[in-house]
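Note that this complex is displayed minus one protein chain, with the remaining chains in position.
Letters A and B mark the chains as written, and numbering starts fresh at 1 in each.
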Amino acid sequence: MGPISSLISIPEWLDLLIALLIGIGFGFALEQAGFSSSRKLAGMFYGYDTTVIKVFFTAAIVALIGSQLLSFFGLLNLNLVFVNEFYVAASIVGGIIMGAGFIMGGFCPGTGMCALSIGKIDAMVFFLGGLTGAFLFAETYPFIQKLANGSYKGPVKINEVMGISPGLFTFFLIIAAVVMFWIAELAEKKFARPDITSEI
Amino acid sequence: MELFKRFKVVITLVLIVLILVVFRSTGINHFRNDAKKWAETSFRHANTIDPEQAKLLKGKSLIINLDKNTKLPLDIAGDLMDIPADSVLSRINIKTILNHNAGPVLLFSEEKGLSSRVWMILSQMGCKNLFILTSDTDNEVFKYKFRPDTMVN
Partner (left out) sequence: MNTRVKFSVGLLCLGFILALLPLSGSRSFNVKPQKLLSEMLGADTYLSVDQVAKFVISEDSSVQIIDLRSPEEFRAINIPGSINIPYSKLLDNDPSSILNNGKSRNIFYSNGDFDSNYTLAIARGLNMKNTFVMKGGLNEWFNTVMNSSFTGERISARENSLFETRSQAKKMFTALNSLPDSLKMKFIQSKHSAAKKLDGGCE
């Protein structure tokens, strides 16, 4: 809980316990939102169910607003928050593979684990596939190393690239999210599949 | 009115955040955002002032003596306050420093390390127009000459 340890110092076991409780809460929330159903997740791509984008985008925005407000009040040290390192080519290729896997399998890694925990067979097979993919990645790494490590840009943040403050970027993102939610509602009406949505 | 009733939860939440933000922005006992911005004048060594320059300020400055039990050894006109370094952040003192608008605030200590540390703390708390009063303005100049040993190769 690095960012919060600037406020209070907590022993490591408590740190890990809090992480466990947050993880349980996250899994519970995902399952309750219906994200252990592959048909609900695949609905994002077919248009009949846009819950995925609404939930994840809302979660990201709430986290963004919350973390920035906490940072402003001096309660959170944002400099301790990990920022992913950006490899352009790897992100594009990896994103395409991940997207294809998502729509074919109907799960992403987090929701797949969620479904696995309630005993879904398709999630078990999905996970086997994921582990196979990870194994193949490791075994073929010498051949794809150049792609994986190419065009490295470092831990960039979008607002830094755009030259605007984090707060202003958050505002623009919220506007984009609201517009996207509105489009998602329209898509649900246009691509409605009551035969599927009545069951999930 | 109808709109207000429908959005009362949202309005309440936003108002709470707004009030907290206003309190934080106008409060004095915390550090400002962006350490680099508030340390800027020290990067250019533009935050020190010598006694001759201080005399030209014609008494508009607030001079703070950070040393305990020693008087300011310089003869400069201006508001002089003896504030030992350990009480510079008390509510009254910090308000006096931050609200001094007539001219610059000058920090003095016989120990340059002390005045520079206090300068950085006060600057990061939003104190603008803050300087270190010192007669040793070439403190960061290397004062010796190194003679290499030509036998080393």
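Here is the rule we go by: a contact is a pair of C-beta atoms (placed from the backbone, for glycine too) under 8 Å apart; a residue touches a chain by one contact, two chains touch by 3 or more.
This is a predicted model, so every value here is computed, not measured.
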{"item": "Contact residue for the chain not shown (choose from B:57, B:85, B:105 or B:130)", "value": "B:85"}
{"item": "Listed residues B:57, B:118 or B:133, member touching the removed chain", "value": "B:118"}
{"item": "Contact set of chain B toward the excluded chain (per top definition)", "value": "6-7, 9-10, 13-14, 17-18, 21, 25, 29-37, 39, 42-45, 48, 85-86, 88-89, 112-114, 116-121, 124-125, 132, 136, 139-144, 146, 148-150, 152-153"}
{"item": "Where the missing chain touches chain A, by residue", "value": "6, 58, 61-62, 65, 68-69, 71-72, 74, 77, 79-80, 82-85, 157, 159-160, 165-168, 170-171, 173-175, 177-178, 181"}
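Rule of thumb we're sticking to: only the chains that are shown with their structure count from here on.
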{"item": "For chain A paired with chain B, centre-to-centre distance based on mean C-alpha positions, whole Å", "value": "43"}
{"item": "Contact footprint of chain A on chain B as seen in their complex", "value": "17, 20-21, 24, 30-31, 33"}
{"item": "Contact set on chain A toward chain B in their complex", "value": "69, 72-74"}
